[in-house]
Structure formats: structure tokens, C-alpha cells
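FYI, not all chains are in this one, though none of them got moved.
Chain lettering (A, B and C) follows the sequence in which the chains are written, and residue indices restart at 1 in each chain.
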Amino acid sequence: MKKLTFKSENIAKLYNRRIILENISFSLSDGTAFAITGKNGSGKSTLVKILCGVLSPTRGSVEFSVGGAIVPYPDYYPHIGLVSPYLNMYEEFTAEENLSFIAKVRSLEREWQERSNMLLKEFGIYDHRKKEVRYYSSGMKQRLKYCAALLHQPSLLVLDEPSSNLDSYGIDAVRKFMVLQKQNGILMFATNDAEDLQFADRVYSIEIGNH
Amino acid sequence: MMIISTSYHIFVKEFVSEFRTRYALNALLMFVVTTLSIILFSIGQESPSIDVLSGTLWIVIFFSAMSGLSRTFVAEEERGTSLTLRLLVNASSVYIGKLVYNFALILVLSVIIAVSYVLFITEFTVKTFEIFWLTILLGSAGLASASTILAAIIAKANTKGTLFPVLAFPILLPLLLTCINATKLATEGAFLVEAVKEFQILISFTVVMIATSFLVFDFVWKD
Amino acid sequence: MKTWLKIAVSVWLTGIIIAGIAFPMVKVPQTWYEFPFIPGLEEKARNIIFHVPISWATVVAFAMSMIYGIIYLRKKDIDYDLRSVSSASLGLLLCILATVTGAIWAKFNWGSFWNWDPRQTSIFILLLIYGAYFVLRSAIDEEERRATLSSVYSIIAGVTVPFFIFVMPRIMSGLHPGSLGDEQGKGPVLEFKMAPNMLMVFFASLIGFTVLYFWMYSLKVRQMRIERHVQQITETH
């Protein structure tokens, strides 16, 4: 496995001149589980979006390197898997079609089909794979998001509110993949849940408070 | 090439999604059918000039395109799938996939409009069919090229519906005027060579528009 | 802008306005301040001194707006967006003035205020484009996003302008100098049919209005910077 590092330097984000995040710097390497915590409205989700490169920071930068070589901005998307309340699946497609779209667009190897089935089973929605996502319950949607994020075996897995909407079976499945991810790459998650925090090696707490 | 394959998958996704929801198709057909019948009705007994008829043909195509195409990006934004897509593929593939899809949609639409126009409006006699169909083809390409990037822009704005034609019209006007001119030539029975200038304008408009959009699309797509 | 420059511009433009309005236009000029008739325009030609420079300043303003838009996209510094809007809003103002002076001229020269002459058409489209530009801006309330999207729109609109130049004369014949229906070909200004004294006032006016535009522009930018700053202060308290 190649050595990974993920660095964030002096990230700041302003919305309409209001400071949401300021001076956020850290550096992670593989085998780390990094948790971001903070009160409601402290900026966790904003930070997660910036770290994944889907929102541009007002200042600062994110640097991702694989095996010593820096991977520039749009190229690091293939290394990232994201689960977030702000990220939805296509509701008019079935779970299977969603995963197959993702696999094709990401140009995954042939074996994605097996992996997809394995993930659907692990997350207990295999029996619903031919149902359109708009008929899913909130927990089933959350489970599908995990399948989608893990399909390409990302080196960096980013989770925003990992256990929301899930029942205990769902949480167990998530925990299992969190542990696996920590062994094979970098895990990063934003949470308010004390139990989730126990999975972290390092915890970053956003403290600017309610803006 | 990688980008071609991903664009293709985006295109297929759009297509299947439309087929499932029939959202754009609904809006489009409603506008086309209603407008055409109003035109038929208001023409009534008299025979308006070819100029006015060519004008209305392109107005109908323009408005139908406006009501159908605006959803391409708005739908992603409203359903919260734009974040998913942004993380999955590079901006260029998204642009190309959507552009090709829009082109296909608008082409089908304007062919439907054109055929019913030729069939039902007897005053509208096309003499040079090569010019006419080439204009429909190139006109659709031009419309798709400009409206794809504009649809991406309005998807990020707070009001969407009415904004689209407002932004699109001044930009599409040279295109529409050229199309109307070429249509007139077709009804006057001009030779194909006489319309070469019009086709050149249409092609270069499309090319310039796509090239520019390609350069700026990333800014629009990324928040 | 330096104070002396402001005073100079004021004096300069006052002179031009006096000259433009008060200098008599006669068939055969006797003194240095009398302008000769231009065939086809007669004494109405004095409008050249106002209409053409204003039209020119409009073009400059819109071009500046687009250029600052492009710079904004490259630098992502909100100040360039302020400059871009400032210029666009002045452009819109000047554009309306050019339309009005043009329309009045048209009324007395061609008989009606408006007749879809190619130039009138193109100025109307400019009005539509920048109308749309400001509607788009009002529809986005996040500063950075507003700046980005409106810059992109002005670029997209900008590339269509050359097409109008090609398309318009093919579509419609016009009365405006330089268009299809104009048998003499070029009009008085382009051919420099103006008498030297009038030409001098004309160029002086061209320079005067251009400098006036830059003055107003710098005022507008400063005003917008201050507004933004005040807003920032009131929001954080």
C-alpha cells in the first residue's frame, strides 16, 4: 500500500464576510482516524466540504499526496469517499443503478459488481437493490450512501454525521467499515456523538462557537 | 479516452432519468402543443407572410427549449445530487454529457415542431428542404450550446424559472435571427450555396459558445 | 483623481457643451466658431458632439466591466467584482443616454424615434444583456457566487457581440451611417467630413466624456467599497 498524507493549511471560510472557519491546519497520514467535532452550527459540515474539495475555501489550501507525490485538485476525487447529509443519490434510479452509474463514471475495474453486492449485503439493503431510491426510508438511504462511498475503496473516507438515521444493525456495519478504513487509509469524520468519537485517534474540536 | 466514456455515462444517466420522470418532456410538449394550436387558431382564415411565419417557428422552438432545458442543472441542485456528481467526475465530462443530452432533446423537439409546422400550416411552404433541415440541425446545436452553460448559471441562483429566457434571449438573438433568415431562404427556394453564409454563422456561433463555456464551466460548477 | 484634473474636466466639458449647443451652424462659415453644414444633417449635426462620445464611453464602460470580470475569475478578489459592477452600472446609464440622444436625433433626421435600425437594435440588445446581468446579480445573495456567475455571464454575452456585427447588416437594412441602406457608405464622422473646427470640438468631447467616465467610475468604486465596508461593520455588531 502506498503511503498517504493529507494536509490542510490555514483554511478559512467566510460566508458573506462572516467568518465560519479560521486557521484550520492539520496533517494526517495513513492509519489515522481523525474526528472533527463541535457544536451545532460550528462549521463541521463546511469544513468537510472544503476538505473534500467540493467547496472552495476563502483562504488556505488542502494538499493530498499518494506515495510522496502530490495529487492536484481535480485528480484527488477518485481517492475520496464521502457520506454526508448534503449528498444524495438519484431518487429515480434503483440502488443497483446508482451504484452501477458510479462504477462506470469512475471507470472501476470489472470486480466492482462483486464489491457492490458485498456492500449491499453488508449494509442490509441487498433485498431492496431493485427498488427506486425515492421509496427508501431515511435509514436505507443512509446505508446506500455508504455503499456508494465505499465502492471504489477510497484511500480517504470522509463521513459527516456517520450514524445518523441508522438503527443498531446499521451502526454496527458502519463501525466495521470505519475500523477497516483506519487500517487501509485515512478515516475522517465529523460528529457530535460521543460513541463515534471513541473511534478516533485524534479529535479536532471547532471552537469558534455559535457565530 | 477517459473523458469520452464518462461524458457518455452522464448522457445515458440524463436520458434514462428523463425517461423515468418525463419532467422535461411534459413541459415541452405542453408548450409546443398549446402554442402551435394558438398559432393555428389565430392565423385562421388569413395568410400571414412567410417572414412572420418563420419568426413564429423560431419563437416556438426558443420557448420550448427554454422550458425544457432549464432543468438539466437545476434538478441536480435541488435534489442535492450536484455534490455527488461533483465528487464523481471532472467538470468537463459533466459539461459534455449534459451538452450532448440537451442537443439531443432540443433536436427531437425542433424536428417535431418543424414537421407539424410544415404539415399543418399550409401557408408555410418549404422549397429547399436541405436548407430547412440543416437550419433546424445547426440551430438546435446553437441553442443547446448556449443554454447548457446558462442553465448551469441559473441553477446556482435563487430564482430559476423566469431567469432563464431573460439571460438566454439576448445571447441567442444573433442565432435566432440567422435561423429565421435561413428559414426564409428555404421557403423562397434559394439554392443551398446561397445559405452558406448563414450556416457559417451558425456553426461558428456554436463553436465559439462551446469553447467559451468549456473554459468557464469549472467556475460555475464548483461552488 | 487629482483635484486639478477634476477642475480641468469640469471646465473642459462645460466648454464643449457651450460650444456644442451655442456655436451656430451655417451654410458657409464666416468665423472660427461657426460650423459648416454637413449634407443630410444640417444643424442637427451638432448632436454628433454629444451622441457619439457618449456611445463611445458606453462601449468603454462595458468592455472594462468584462475585463474586470475576467480578472475576478483569475484572482478571486472581490474588489475586482466591485470594479466590474461599477463599470457595468455606469455603462447602463451611458447606454440609456446614448439611446435617448440617438432616439431624439433619429426623430428629427429619420422621422421617428425608433425604427429598428441595426445600430438601434444592437444598443437595445446591450440594454437587454445588462438588464439581464443585473437581474442575475439580484438573484444571488452570496457575494462570491454572485461575482463568479455574473462574470461568467458577461463573458458569455461578450463573445456574442461579434456575431451581431456580422449578423445584423445581413438581416436588416438601416439608416444609420455604416449600414446596408446607406448609399453614401460611411457617414460624416467616419469619413471625416467634418470641418476642422468641428472635428476639434468633437475629439475634445470624445476625450472629455471618456475622462468623465473614468472619474465617475472611480467615484462609484469608492462608494461601493465604503458601502461594503459599512455593511460589514453593521453585520458583525
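In the analysis below, a contact is a pair of C-beta atoms (placed from the backbone, for glycine too) under 8 Å apart; a residue touches a chain by one contact, two chains touch by 3 or more.
None of the values given here were measured: they were computed from a predicted structure.
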{"item": "Total chain copies in the file, per protein type", "value": "A x2, B x2, C x1"}
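The rule is short, and it goes like this: only the chains that are shown with their structure count from here on.
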{"item": "Highest C-beta pair count, chain pair", "value": "B-C"}
{"item": "Chain with minimal offset from the mean of all protein Cα atoms", "value": "B"}
{"item": "Where chain B and chain C are represented by their mean Cα positions, the distance between them in whole Å", "value": "33"}
{"item": "Chain A and chain B, separation of their C-alpha mean positions in angstrom", "value": "38"}
{"item": "Chain centre separation (chain A, chain C; CA means) in Å", "value": "52"}
{"item": "Residues of chain B whose C-beta touches two or more other chains", "value": "223"}
{"item": "Junction residues of chain C, two or more chains touched", "value": "141"}
{"item": "Contact footprint of chain A on chain B as seen in their complex", "value": "2, 5-6, 9-10, 13, 16-17, 20-21, 79-81, 83-84, 86-91, 93, 222-223"}
{"item": "Contact footprint of chain C on chain A as seen in their complex", "value": "15-18, 58"}
{"item": "Sites on chain B touched by chain C in the complex", "value": "146, 149-150, 153-154, 156-159, 163, 166-167, 169-171, 173-175, 177-178, 181, 197, 201, 204-205, 208-209, 212-213, 216, 219-220, 223"}
